[in-house]
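Just one protein chain is left out here, and the rest sit where they should.
Now for chain A:
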Amino acid sequence: MQFMLLFSRQGKLRLQKWYVPLSDKEKKKITRELVQTVLARKPKMCSFLEWRDLKVVYKRYASLYFCCAIENQDNELITLEIIHRYVELLDKYFGSVCELDIIFNFEKAYFILDEFLLGGEAQDTSKKNVLKAIEQADLLQECRREPPLTVCFLSAQLTTEKPL
């Protein structure tokens, strides 16, 4: 996968994950053009389109478009499953996820994505494992309880951590 974009029906960007090195200017240009192209698609069209020299896979969930650019040798149909898996993870984490959750907790959306995909590929194919890892990491962040035994103690927990 080269990149993943989440955007609303009005074209507002909610998440952008780039797995290829591009300048800010290029990213903005690509985002603008691709968002426009996808939003112009009619509901009866299929989820795939050729854009520049890439294959683009997109799917709409409620008010959010999930859009991935994959390489020519990648499997479009399984990419749809990848997108779906990410949505399921978000759903489980937030409890019936909606766009507002992603807006107000965008950093968490990124953390979940980064626990599911690395360099554009799936790290773990088990939903349970990904959610568990997020949960544990969140606990570390909270530091209101002791982290489980599988995790070593962090030193310097003496300073009070401020919530974001």
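Note that in this section a residue touches a chain if its C-beta (ideal position, glycine included) is under 8 Å from a C-beta of that chain, and two chains touch if they have at least 3 such contacts; residues count from 1.
Basically, contacts and distances are computed from a predicted model.
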Match the chain absent from this complex view to the correct UniProt protein name in "Protein BCCIP homolog", "Oligosaccharyltransferase complex subunit ostc", "AP-1 complex subunit gamma" or "Protein Iojap, chloroplastic". "AP-1 complex subunit gamma"
Provide the residue numbers of chain A that touch the chain removed from this figure. 13-16, 19, 21-24, 28, 44-50, 73, 75-78, 80-82, 103-104, 106-107, 110-111, 114-115, 118-119, 121-129, 133, 136-137, 140-141, 143, 151-152, 154-156, 159, 161-164
